[in-house]
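Below, a portion of the complex is reproduced, with chain positions unchanged.
For clarity, chains are labelled A and B in written order, and residue numbers in each chain start from 1.
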Amino acid sequence: MFMHNKRLQYTVRVAEPNPALASLLLEQFGGPDGELAAAMRYFTQGLGEDDPGRKDLLLDIATEELSHLEVIGSIVAMLNKGVKSHLSEGAMSEADLYMEINAGGDSHTQSILYGGGPALTNSSGVPWTAAYVDSRGDPTCDLRSNIAAESRAKIVYERLINITDDPGIKDALGFLMTREIAHQKSFEKALYAIEDNFPSGKLPGIERYANMYVNTSQGDGDTQGSWNSGEQWDVVDDVVSAIPMDGGDGLASVKLDKATQQVMAKAAARLISNPSSDPQTGVDLGAGPGAGLITEADMGGAKNIKDAAAMAEAE
Amino acid sequence: MFMHNKRLQYTVRVAEPNPALASLLLEQFGGPDGELAAAMRYFTQGLGEDDPGRKDLLLDIATEELSHLEVIGSIVAMLNKGVKSHLSEGAMSEADLYMEINAGGDSHTQSILYGGGPALTNSSGVPWTAAYVDSRGDPTCDLRSNIAAESRAKIVYERLINITDDPGIKDALGFLMTREIAHQKSFEKALYAIEDNFPSGKLPGIERYANMYVNTSQGDGDTQGSWNSGEQWDVVDDVVSAIPMDGGDGLASVKLDKATQQVMAKAAARLISNPSSDPQTGVDLGAGPGAGLITEADMGGAKNIKDAAAMAEAE
């Protein structure tokens, strides 16, 4: 069960209201790498977890992330205090309010729709979705996902620090950013405390395909490194000759009963695109005299299609 | 630029149509860890990447994932060949068709809406969304995200292998599953080939907060491991006493100009929830004679609220 203390995990001191900055900070409130995503990621993993050590770890960090959600949400609420009251009391001229909500980010929506309260959207106003949570119920996957998520949250905090010059906000963001580093360390420990954690799951891979590197993108820029060369890799450079890689015919097939085959044949006959006809089409009916095309010769001195069209129209 | 060869990377041999199984396999076609997600994750990273080695790697694997999308989509198409033609030609009785599309998964939607073509949804019919793609434009984050994504894709293939007894499908899924292992290995190499890859980004963390472990979830089940104990961790067990962690007052504040303060005071006065009144409410107006409640005593022998309600009604 959860409990709450009204003090924040970290004190929030905001220098002055700024709804546009508030809108940017929402990235860590209701964005994909924000604190709700973190809390829900760990909380739902914790509920499904059977291993006592991991369960404890996941619930500890989930609970702390909720506390971070509170810190970042409190910063947003402080930044919006001005526009919130101005709008609710109609306390400024229409023109001034219009300018206050159009000063950057998506603060127009945060003000008009959410009334300046912290909303669970990202900085573009996209509502938070559980599609951001990539828990799969297997600890060797989930811990890797958590490690990656912590590294992402760290970088987003860093970017926000880089665009904010309010010292109190910078201070709190520095704390939050550092806690992501701490959490990543814990999840790394928990991952490698599973003795055999690669590959995920229980089924082994097939060695031949596990050591194959398929050089599908070719041309200038082909580069070699430990990720695609050296002893451990069988590199396939002549890709076309190698397909299919199982030595079969490279086709897709399914065995159908006779009745279905007959129905399919009927459908095929009904819907065949006759390759030997050259039908009149809607395009033929609709194209005007010039057929909406211009030759490169006709473009003459025009630098681009727009100028060419303008010239043609002027004639 | 992309090119395409009509042979598949791996031959697809399906034993017989099965639209319900097709619906399950969509998880790897249009699901969050499916091949479109993989291809788009690496492709968009590759476009933004400046490092030639990583760019090459990302484009190689992105291109291969598109080819895997083709393999899994071809399996789905084969499994749907029957219902697709039956439905388009109206070739079976209504009752038989109704049963064919209601045999499991969300094949009802795949048949009626998508006509048996492979649709970019997951196995519940949820359309694929780019919200699944967590690229952040920093290689130490993105490579970690890729490693995690490959481990997730591996486990989902493993689960599909575990519920499928069609040998041709099992065979192809085994290939696809193994390729995820290979890709994970490549991404690990690329990550650790960046000399200083932890923490992500450029700003350092604050040591004090990076080594702190906050034991926010307490009670029976508290467990110790390398993730939350030992020399490297300063553990905070008495959490309430420790907040806020910066030694401040733990409150959120913002400096407001006088005019805004006055507007806020006006709003507060207008909207105060008077704590000393005990108002009549909508509930008082709407609650019937029994006020919709039942005492535990009244529940008597009833085992639960539903039986108790049934007994009360019967009286």
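Everything that follows uses one rule, which is that a contact is a pair of C-beta atoms (placed from the backbone, for glycine too) under 8 Å apart; a residue touches a chain by one contact, two chains touch by 3 or more.
Quick caveat, the model's predicted, so the values are computed rather than measured.
**Student:** Can you report how many copies the full complex contains, not just the 2 shown in place?
**Tutor:** Every protein chain is the same sequence, and there are 6 of them overall.
What we mean here is this: only the chains that are shown with their structure count from here on.
**Student:** Using only Cα atoms, superpose chain A on chain B and state the rotation angle in degrees, rounded to the nearest 5.
**Tutor:** So the copies are related by a turn of 180 degrees.
**Student:** With chain centres defined as C-alpha means, what is the inter-centre distance between chain A and chain B in Å?
**Tutor:** 12
**Student:** Would you tell me which residues of chain A are touching chain B in their complex?
**Tutor:** Going through chain A, the ones touching chain B are 5-17, 32-33, 52-53, 55-57, 59-64, 67, 74-75, 77-79, 81-82, 85-86, 88-89, 91, 126, 129, 131-132, 134, 136, 138, 140-141, 144-145, 147-149, 151-152, 154-156, 158, 161, 171, 174-175, 177-182, 184-187, 189-190, 193, 198-203, 205-206, 209-217, 221-228, 232, 240, 243-246, 248-256, 259-260, 263-264, 266-267, 270.
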